[in-house]
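One protein chain omitted, others in place.
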Amino acid sequence: MSELLVNSHNGHIKASDRVPAIARPFVSEKAMRTLDLVEKFVEEECIPADAVYLRQIGETTQQRFSSHPAVIEDLKTKAKKLGLWNMFLPKNHFKEGAGFSNLEYGLMAEYLGKSRVASEATNCAAPDTGNMEVLAKYGNEQQKRKWLDPLLNGEIRSAFLMTEPQVASSDATNIELSIRRDGDHYVLNGQKWWSSGAGDPRCKIYIVLGKTDPNNKDKYKQQSVILVPHDTPGITIHRMLSVFGYDDAPHGHGHLSFNNVRVPATNMVLGEGRGFEIIQGRLGPGRIHHAMRSIGQAEKALEWFLARINDPRKKPFGEMLHKHGIMLERVARSRIEIDSARLAVLNAAIKIDESDAKGALKEIAEVKVLVPEVNLTVIDRAIQAYGGAGVAQDTPLANMYATGRTMRIVDGPDEVHLLQLGRNENKRGPAHMNRIEAQKRKGNELCKKYGISLTDPLHLNRKSGEASKL
Amino acid sequence: MSELLVNSHNGHIKASDRVPAIARPFVSEKAMRTLDLVEKFVEEECIPADAVYLRQIGETTQQRFSSHPAVIEDLKTKAKKLGLWNMFLPKNHFKEGAGFSNLEYGLMAEYLGKSRVASEATNCAAPDTGNMEVLAKYGNEQQKRKWLDPLLNGEIRSAFLMTEPQVASSDATNIELSIRRDGDHYVLNGQKWWSSGAGDPRCKIYIVLGKTDPNNKDKYKQQSVILVPHDTPGITIHRMLSVFGYDDAPHGHGHLSFNNVRVPATNMVLGEGRGFEIIQGRLGPGRIHHAMRSIGQAEKALEWFLARINDPRKKPFGEMLHKHGIMLERVARSRIEIDSARLAVLNAAIKIDESDAKGALKEIAEVKVLVPEVNLTVIDRAIQAYGGAGVAQDTPLANMYATGRTMRIVDGPDEVHLLQLGRNENKRGPAHMNRIEAQKRKGNELCKKYGISLTDPLHLNRKSGEASKL
Amino acid sequence: MSELLVNSHNGHIKASDRVPAIARPFVSEKAMRTLDLVEKFVEEECIPADAVYLRQIGETTQQRFSSHPAVIEDLKTKAKKLGLWNMFLPKNHFKEGAGFSNLEYGLMAEYLGKSRVASEATNCAAPDTGNMEVLAKYGNEQQKRKWLDPLLNGEIRSAFLMTEPQVASSDATNIELSIRRDGDHYVLNGQKWWSSGAGDPRCKIYIVLGKTDPNNKDKYKQQSVILVPHDTPGITIHRMLSVFGYDDAPHGHGHLSFNNVRVPATNMVLGEGRGFEIIQGRLGPGRIHHAMRSIGQAEKALEWFLARINDPRKKPFGEMLHKHGIMLERVARSRIEIDSARLAVLNAAIKIDESDAKGALKEIAEVKVLVPEVNLTVIDRAIQAYGGAGVAQDTPLANMYATGRTMRIVDGPDEVHLLQLGRNENKRGPAHMNRIEAQKRKGNELCKKYGISLTDPLHLNRKSGEASKL
Partner (left out) sequence: MSELLVNSHNGHIKASDRVPAIARPFVSEKAMRTLDLVEKFVEEECIPADAVYLRQIGETTQQRFSSHPAVIEDLKTKAKKLGLWNMFLPKNHFKEGAGFSNLEYGLMAEYLGKSRVASEATNCAAPDTGNMEVLAKYGNEQQKRKWLDPLLNGEIRSAFLMTEPQVASSDATNIELSIRRDGDHYVLNGQKWWSSGAGDPRCKIYIVLGKTDPNNKDKYKQQSVILVPHDTPGITIHRMLSVFGYDDAPHGHGHLSFNNVRVPATNMVLGEGRGFEIIQGRLGPGRIHHAMRSIGQAEKALEWFLARINDPRKKPFGEMLHKHGIMLERVARSRIEIDSARLAVLNAAIKIDESDAKGALKEIAEVKVLVPEVNLTVIDRAIQAYGGAGVAQDTPLANMYATGRTMRIVDGPDEVHLLQLGRNENKRGPAHMNRIEAQKRKGNELCKKYGISLTDPLHLNRKSGEASKL
C-alpha cells in the first residue's frame, strides 16, 4: 500500500517531519510516532473508504437515516488495533484518553480532517468528542457509566442540542427550551435544530441545553444541561436540514420538537443553573479540533489543486495549468495562508494545554474566525482549477466547501467572535491614548531641551504680521 | 517615566508576557529580561525622541543630507549603557554580537520597529546589520578591522549597492555594474539606485554588487561583491529618491553613478564570482528583521487606532468611534492578522536558528509576502479611523504606510517570492496526482469487496435499453 | 395578491422606476410596461410556485429525472396569456421573439433570475434560449420547422453538448468528440458532460459540438455543430453531475457517451467546419442573460438579508441585527457592488444591440468575470446573516450560491476571460510607453524654456567636487 503514501523519493515528507519547527518542543516522541501512524491510516485506509461510505448510505431519506455504512465498523476495528482511539481527550484533564495534549491531538486532527470517515473511525468525531468531555468532566458516576463508557467504546453516538430555530441562537442566552422540575422528573418542552448527529440510528443520548430558571436576574444562570435518551416519549424528529445540497446522512442535522418530554431528575448534569458554565467549557477544545480538521481540509484541497495543475491530460491553450503564473500565485498564497493559520491554531492549543479554554479565549476566537476563511479560500481556488469537476461529486471539494462554510456559523458566528475580540482589545484603548499623549509631551520637552522651536516654518499672521498661538 | 509604559493596572502587559506561548521554549531568561528593557527603552526614550529627530533634520535638501540629528548620539550612549547594542548578530554564527538567537532578536526587533530611531540607537539598523553580517561572515581580517569594527561601534554607517535603474533588478542576474580587474585594482563603472543610507554623511563604506565575469556561462558566477570607500573619486550622488513624498533624510535612497572608480584589489570580498552566494546569505536574517519591525509597526498602528476610537473628543453622530461595530470588527481583524503573521515570522526565525537561511527558504518567502500585506492593511485601517490626521504629519501612520509599502518591493518584490514558493509547492504535484489516483483505485476495489455497484442509479441507454460503459 | 408586491407606501418601487437613469433612453414604453408585468408575475406567481416545484420532483434519482413538475405547465399557460413569452430573442435579429432588445430583455431577466421557475415559465430558460438562437440564426428551414418551432412553443426542451470530461474544455479547441461522415450520415463517438438539461424527459434534441476535421491546420475549422435527437441509438446517459449536493432535477447535468451514434447528414448545422463560429455567436447574449439573472439573484439575496436583519424575533445581544453596524456596512457594500455591476451588464447589452456579440467582446468578458463575483459575495453575506438557516433548505441562499458558483466556470472560466481581456489591453502597452516618453521629453524641453535646471539640488561628486551626468 506504500504507493498511497508516496515514498520519500517522490517528495513525500512524513507528518512528523512537517510539524512546524516552533511547535516541536511541545510534541513527545510518542505523539510523533502516533502522528505518522495517523497519517498512514488516513491516507491508506480512510480516504479510500470514503468512496465506500458515500455509496453505502442509500438513496431515499428514510434509508439514509436508518442505517450506517458497514465500512465504518471495519475501520474502527483497525483503528483500535493500531492504538488510534480517543486521542482527543487531553491528557492533563482526563485519564480515559490516549494520553496526548491538545497540541499533539491537534496535529493528528489535521490528518483526520482529510477523510470523511477518519474522525469517527478513531472515535474522535464531533459531537461525541465534546459530549464525552462534558460527561467526563461534569457527569456523575452513574451518568458516566451509562453514557460515557459506551461512547468511549464507540458503541453508541450522541447529539448536543442547543440551537433553536425561533431565536437568534448566536446569543446563547436566547435559548428558550423549557426544563421544568416536576417531582423526581424534569419535563422538557420546546424545539431544537441543527441537532447534528441526531439522524444516526446509533445516536442514543441527547445532551440538551434549556432553561430551568428563565426569570433569574443573572442571565447566565438561567440555563441547565440535561441528559435525554433519544427514545423518550414526546420527542419528534421532524426533518433533517441540508447543508447546501448535502444531507450529511446518516449523521444529519435534525430539527426536533420536545412535547412534555419527561426524564428522571438524576439526568441533570452538574446541577440547575450550571448550563452556561458547561457549554463554555465544552466549546474551547472542540474549536481547536474543528480548526485543525479544517487545516487538514485546506491541505487536502491544495493537494487536489496541485494534482490538477499537473494533470498532463488537461492542457488549456497548449500548456498544463501549472505553467500559468496565475495558478502558481494561488498555490503560493494558499501555502502562506495555511501555514500561518496552522501556527495560530497550534499556539491556541498550547494556551489551552497550559491553562484551559478560558485562558485561551483570545487565541481560540482568533482561530475560530481565521481558519474557516483560509480553508474556504483555498478550497475555492481548487474548485476553480477543476472547473466543472470542482463543483461536482468527482472531487471532494464542493462537499468540503459546504462543510467548511458552516464553520463560519457553528459554535458562534464569526461576528460574535470578532465583536468579543474587538471589545477585549478595545479595553486597552484609553491606556494607549494616555501613553501616546505622554510620549508627545515628552517629545515636546525634549525639543525644548535641544533648543528646537515647535512653531512651523510656515506660520503667518497674514495681516497683523504677528504670530499667534493655537 | 512610568506613565509612559502604562503600568499594569492600566492594562499594560510586559513584552516578555506577550511572547506567544508557542515561542517561549526558544527564549532564554536573559532574552526575556532584555526584551522588557528594549520595550522600556523604545517607549520611554526612543518614541519621544522621534519628534526631536524629525525636527532636527533641516529643511533644504542640502541641509537634510549633510548632518544627522544630535539626539541619536545621545540615545546611542544610553543604549550602550543599558547593554542594548548589536542584538541582531545571531549567537550561533557570530561572537561579536549580544548573544541572542534570531528568534530572540526578532522579538526585540518588533519593539524597535515602533520608533524611527530605535534601531539605529541600538546599532541594529539596516542596512548596517546586513553589511556587518557580510563583513563578519565573509570579510578577511583586514576588511573586518577597517570596516566591521567601526560599524560594530556605531562610529560609521554603510550602504549596500545592488539595485540599478536601467534593468529589472528584481532578478539579480540582470545587475550590470562592471567591476574590471586592472592590475592591483578593480575599476567600477555603472549606476546604482535605492542605495539606502548613502545620503548620511556618516556613511563611509559602500558594499557593491557588480559583474566581474559577465560572460560566465553560469549566470550565478558572474557577480562579485567589493568594498568601495564613499569618497573614492568617480562616484557621484546624483539625487535622492523619495518614498511617497518622504526623503528619509539623512539616511536617504541614493541614485549614484560610478565613473572609472578605482579600488585596491584587496577590497574584493571572498573572491571573484562569489557575489551571488554573499547576497543570498545576507538576505535571510534581514528579512526576519524587517518582518518583525513591520509587526511592531502594525502593533503601533493598532495602538493608535485604539487610541483614536477611545478619544472622548471625537464623537461622530454622538458616540465615540469604538461604539461603532465597524471599528471593532477592524480592530479584531487586525489582532487576528498580526498575531498569525507574527507566529509565521517567529517560526521562520527558528528555522534559521536551527540551520541557516537556506534551510528556511520557504518560511522566509512566506513571511516576506505575508507580513507587509498585514502591516499595510492594519495601518490603512488606522489611517481611516483618524481621517485627515491619519494622512498628515500629526500621526506617524502615513510615514509608516510609505515605509511599509516598500517592504513589498525591497529584497525582491512579492511576485518573485510567490512564484518561487509556487514552483516549489508545485513539485509535489505529480506525487499528489498519483496518490489521489491510487486512492481512487483502492476505493473502487473496496466497493467491489463490499458488493457495491459503481454504476450510477441513473444510467440510461435512451434507445437501445442496454447500459454501456464509459 | 397585492400584498406580495408590497405597495408603494411600504416602500416598494416598481421595476420600471428602478431602471437606472443612464439606461432609460434605451427602454421603450412597451418594454417598461412588460418589465413591470414580469416583476408582478415573478413575485406573485413564480416565487410561490418555487416551493411547489421543489416538492413535486420526487425523491430517488430515477424519479427525479423521469418527470417534471406539473406546476410549471400551469405557469407557462399563464405567462403566454400575459404575453410574457420568448422575450429573449433580440428584435434586431429575430422576428420570432417578443420584440425586445438585449438591453430590454436584460432588465426583465433580472427579475426572472429571482425565481427558479420563472425563466422556464416564460420560455426564456437556458440552454433553450441559446439553442433557439442557434437554430433561428444558423438552421435551415427543415431544421427550424422540426426543432425550432416546438422549442419556441415550449413543447420540447433541448441540450447543448460541448464540454468533455477528459480534456481541458475551457479551451474549446481541445474538444474531441468525433463526427465522421459515412455516406448520407454522420457517425458520432465520444463523451460529453455538463450536458445541462439532458436529464429532463422533455429534452428531445441535443445540439452537439464535435470534430469533423481534427487534422485541419486551422484549429478553429476542425469543429462542427450537429443536431442529434435524444433517442438516437448509441447514446447512454451514465449519470447526473451534482452541484454542491444539488442535482438540479429534472433539468440535470448529464454525463453521456456516444457510441457509433448515427444521424442523417442533413442534421449538420451551417456546414462542416463552422462549429467555432456558431458557438461564439451563441455565447454572447447568453452571457448577458446569465449575468442579469445573477444580478436578480444578488438583489434577492439582499432582500432576504434585509428581511433577516429586521426580523423582530432575532435579537442577538438584545438588538435586531440591523442595529449592528457591521450588518449595515455589508448591506451598503452589497448595494454598491450590485448597482455598478448591473450598469456594466446593461452597457454590454447595449453594445450587443448596437453591433453584435463580437463588437462587445470586451464588455461581455468584463461582465462575465465581475457579476458572478458580486453575486457570490452578496449571497455569502446573506447566508452569514441567517446562520444555520442560510446554508439549509429554509432559505434559497445556499442553492443560489451553488448555482452562482458555477457561473465562474461555465461558458469559459474567469481565468480565460481575464487573460483575453488582459491581452487585449496589453496591446496598448507599447503606445502608452511611447507617449509617456514623449511627454517626458517635452517636459524636459519646457523646463529648459522656463530656465529650470534638471539637476537635483542634491548632486554631489563626493570627492572630486564636480558634478557628473547620468
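Which chain is which? They are A, B and C, in the order written, and residues in each are numbered from 1.
The rule is simple: a contact is a pair of C-beta atoms (placed from the backbone, for glycine too) under 8 Å apart; a residue touches a chain by one contact, two chains touch by 3 or more.
Computed from a predicted structure; not experimentally measured.
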Self-check item: Sole residue of C:Ile279, C:Val369 or C:Ile383 that reaches the chain not shown, by the stated touch rule
Solution: C:Val369
Quiz prompt | Contact with the hidden chain (one of A:Thr61, A:Gln280 or A:Asn444) | solution = A:Thr61
Exercise. Quick one: say which of C:Ala15, C:Val134, C:Ala341 or C:Met400 touches the chain that got left out.
Key: C:Ala341
Quiz prompt | Which residue of B:Ile57, B:Ile156 or B:Val243 touches the chain not shown here | solution = B:Val243
Quiz item: Which parts of subunit B are in contact with the chain that was left out?
Solution: 59-61, 163, 165-171, 174, 193-194, 241-247, 253, 313-318, 321, 324, 326, 383-384, 387-394, 398-399, 401-402, 405-406, 408-410, 413-416, 418-419
Quiz item: If you put the missing chain back, which residues of subunit C would it touch?
Solution: 1, 3-6, 10-12, 20-23, 25-26, 43-44, 47-52, 55-56, 59, 70-71, 302-304, 306-311, 322, 325, 327-333, 335-336, 339-341, 343-344, 346-347, 350-351, 354, 362-363, 366, 369-370, 415, 417-423, 425-436, 438-440, 442-447, 450, 452, 457
Practice problem: List the residues of subunit A that touch the chain left out of this view. | Solution: 60-62, 65, 191, 199, 230-240, 255, 257, 259, 324-326, 329, 456-464, 467-468, 470
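Everything that follows uses one rule, which is that only the chains that are shown with their structure count from here on.
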Exercise. Superimpose the Cα trace of subunit B on the Cα trace of subunit C, which carries the same sequence, then give the rotation angle to the nearest 5°.
Key: 180
Quiz prompt | Length of the line joining the C-alpha centres of subunit A and subunit C, rounded to whole Å | solution = 36
Quiz item: Taking each chain's centre as the mean of its CA atoms, how far is subunit A from subunit B in angstrom?
Solution: 34
Quiz prompt | Multi-chain contact residues (two or more partners), subunit B | solution = 325, 329, 457
